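Apart from one protein chain that is not included, each protein chain of the complex appears where it belongs.
First chain written, first letter: the chains are A and B, and each begins at residue 1.
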Amino acid sequence: MRSQWLVIGGARSGKSAYAERLAQSHPGELVYVATGEPGDEEMRSRIAHHRQRRGGKWRTIEEPIALAHVLRKECRAGRFVLVDCMTLWISNLLLADKPIPDAVEELCKLLPQLDGALVLVSNEVGLGIVPDNALARRFRDEAGFANQQIAAACSHVVFIVAGLPLRLKG
Amino acid sequence: MRSQWLVIGGARSGKSAYAERLAQSHPGELVYVATGEPGDEEMRSRIAHHRQRRGGKWRTIEEPIALAHVLRKECRAGRFVLVDCMTLWISNLLLADKPIPDAVEELCKLLPQLDGALVLVSNEVGLGIVPDNALARRFRDEAGFANQQIAAACSHVVFIVAGLPLRLKG
Partner (left out) sequence: MRSQWLVIGGARSGKSAYAERLAQSHPGELVYVATGEPGDEEMRSRIAHHRQRRGGKWRTIEEPIALAHVLRKECRAGRFVLVDCMTLWISNLLLADKPIPDAVEELCKLLPQLDGALVLVSNEVGLGIVPDNALARRFRDEAGFANQQIAAACSHVVFIVAGLPLRLKG
């Protein structure tokens, strides 16, 4: 049985913790796909914080770009795969100058073919003032479009505010 | 019968597409009121993108400022009028140094007198960090107050996240 979740929320909204709780009663193998790269001190500290909270039950895969490839390989019946997060993946694609709409489309076409439980964590970044710089505006646009398409392809979507879920779909 | 919607969401949240889908089964004439002015390349590209998605079924009116005047003229039984978007209208009023609270009040008093279906699209812009510059803070304040008053005057309000609606009213 397929079950694909998009867990979307703001920075420090508790979306990762919510996504990890979805795995709690899962009997199968837990796979954590980290799209963030430990580039600077802040990011290293965030990654360490997340890793500590998850504990030792997860097998971790780091993949900044080739997400569809990893999911095709890892998602299967009886497994629980969590990707944290889609927004860093979009950011990585942007910085590597990859065509983002193509990558999002490839991913969204793949989703219905995958087996097992999959949870995608993403940031909503479009609810503030228009950013001053053009790259931030482009990132905001790409992330927003990606979230719409991924939400359309998932069976369940929740919006997290202050650690609590608002059910958008499923 | 009156039906007045506020469709509110972030940048690239799918709010315009959602608003346009509300028109899909409407039997009457479709009128699109664009408040944005094709000032720069980015805005021109956005306007072209929206126009292409809507297709040829809509009559389009461009009006950056005198929105109440246009709605008084265009809204009538059997018609579907979509305004995209209220936030650009607020921004236009601000840049033209018009009294925004007066304009919002005039609009909100007008709404109960209008016939037909009316959908107002707006941005929520207050969910990020306080902006550095004073004009952005003032815009954020004016847009937020306007959204509250327009929501109070509409029969239906939905908040769009990742293309999916959360029902706030109606």
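Definition applied: contacts are C-beta pairs under 8 Å (C-beta built on N, C-alpha and C of every residue); 3 or more make two chains touch, one makes a residue touch a chain.
Bear in mind that the values here come from a model prediction, so they are computed numbers and not experimental data.
The missing chain, though absent from the display, is touched by one residue of A:84, A:124 or A:142; that residue is A:124. Residues touching the missing chain, restricted to chain B, are 6, 8, 10, 122, 124-130, 137, 140-141, 143-145, 147-148, 150-152, 157, 159, 166, 168-169 (touch as defined at the top).
Taking the complete complex into account, residues 9-14, 17, 42, 124-129, 131, 136, 139-140, 161-166 of chain A touch the chain not shown.
Methods note: only the chains that are shown with their structure count from here on.
Averaged C-alpha coordinates put the centre of chain A at 31 Å from the centre of chain B.
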